[in-house]
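In this view, the complex is presented without one of its protein chains, the others remaining in place.
Our next item is subunit A:
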Amino acid sequence: MAAELRVPAGVDPDAVIGCRPVPWPHGPAQQFAAGRRAAAAALASAGSADRDVPRDPDGRPCFPRGFAGSISHTDHLAVAVVVPGAEAVGVDIEDMTVTPRMARFVLRERERRTLLPPVGVFTPRDLFAVKEAAFKAMNGAGALGEFLFWRIELSRSDDALVASYRGEPVPVWVRSEADLSFAVAIRR
């Protein structure tokens, strides 16, 4: 597992990343704490004096005003991305195997045909992370109501994927490494 991550190519240059390892025993409490430490590191790098990220009533992380951000973690690594001035940010890292059956569950036939090899360059795990990151960016304000992340539709654009739900598009960038996929969605 990579100890550090780099933001995917093409992401807004103002985006700031924080990474922290999840200590043993790698449970939900350790993952949560590592996520908050990663967020504090990203906020510090972004110039925010406020580095606390409490939970809102729905359990979502509440970043300081003007510093939109998002947190994700695996069992062993937590990552946070902050984009000053953005409306919303969504981040996801995935290290789990996404089986063909799971891919059929979360990806539409058109998405599998056009975005997975041999036509596309993305792995099922990449696209899973892309949808989850887009969901976080779209769902941050709760304006679209409650929905399931796999209902988001993906299409290609020049330097990013575009995720859409109910006519609301958000660009998503993904970095694929051997042991994980790292996706960042930013709403302006």
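In this section, a residue touches a chain if its C-beta (ideal position, glycine included) is under 8 Å from a C-beta of that chain, and two chains touch if they have at least 3 such contacts; residues count from 1.
Here is the rule we use: contacts and distances are computed from a predicted model.
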item: Protein name as given in UniProt for the chain not displayed, "Succinate dehydrogenase cytochrome b subunit", "Carrier domain-containing protein", "ATP synthase subunit alpha" or "Phosphonate ABC transporter permease"; value: "Carrier domain-containing protein"
item: Residue of A:13, A:59 or A:167 touching the missing chain in the full complex; value: A:59
item: Omitted-chain contact residue, chosen from A:122, A:149 or A:182; value: A:149
item: Absent-chain contact - pick from A:106, A:134 or A:170; value: A:106
item: Touch list for subunit A against the chain that is not drawn; value: 27-28, 31, 59, 92, 94, 96, 98-99, 101-102, 105-106, 128, 132, 146-150
